[in-house]
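Only a single protein chain was left out; the remaining protein chains are all shown in position.
Right after this comes subunit A.
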Amino acid sequence: MLKIGVPSKGRLMQKTFDWFSARGLTMSKAGTEREYSGRIDGIEDASLVLLSASEIPRELAAGRIHLGVTGSDLVRETLAHWEDRVEELALMGFGHADLVIAVPSFWVDVETLDDLDAAAAAFRRRHGHRLRIATKYHRLVRDYLSQHGVADYVLVDSQGATEGTVRNETAEAVADITSTGETLRANHLKILSGGPVHASQATLFRSRTACWSPEAKANLKAIRERLKA
């Protein structure tokens, strides 16, 4: 039995269904609207598991599902050394969102990571604590800043309304997901140049840790053929 985990609701679910349907695999929710199980036609011996997009990375890593659809940002954020646990099979071309670092637009001296690093050093000297960056993407942001040698910052957790943290003085800068930058601009924040921390999109992942029986492997092969077509 090959288990495929897909997002259980909203546009992400609908677009996932459409994407598979365009490749000859029909997915649908079983029974009533509220029931979280589904069916998949066009392939033998596979089952559809409807899950919250945020739980899919963990289920993949634990090997409880063989394949899963979720945002590439969620996989990188949730799983340490994600590449050892899952493989990217297909970028699905929807659910685009960039994880970006944004600072108040009146910081006319800050455009790049170099600037952010220098500003953080001066800020710490002057204010006696490290420059706070509010985010819920701790791993992604820390890895990115560490890789670029930025120091003297501290990540503070923000699970929602992250753009408001600067105004509320609980952070000096933010790292958040945006698709258009609209909300950031409305909050007088600007995005640092030099590309996003991560450009996320809905992605089909394969679990490296699931039990891959000969049947599951054969099923995967059939699905891979469909993806190529």
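Please note the rule applied: contacts are C-beta pairs under 8 Å (C-beta built on N, C-alpha and C of every residue); 3 or more make two chains touch, one makes a residue touch a chain; residues count from 1.
In this section, contacts and distances are computed from a predicted model.
The complex includes a chain that is not drawn, and of the options "Glycine/D-amino acid oxidase", "Transcriptional regulator", "NADH dehydrogenase subunit H" or "Histidine--tRNA ligase" the UniProt name matching it is "Histidine--tRNA ligase".
Looking at A:Met27, A:Ile101 or A:Leu155, the residue that reaches the missing chain in the full complex is A:Leu155. For the chain left out of this panel, the touching residue among A:Ala62, A:Leu91 or A:Ala122 is A:Ala122. Mapped onto subunit A, the footprint of the missing chain covers residues 80-81, 84-85, 104-112, 114-115, 117-119, 121-123, 126-127, 130-131, 138-139, 142-143, 145-146, 148-155, 166-167, 169, 171-172, 188, 193.
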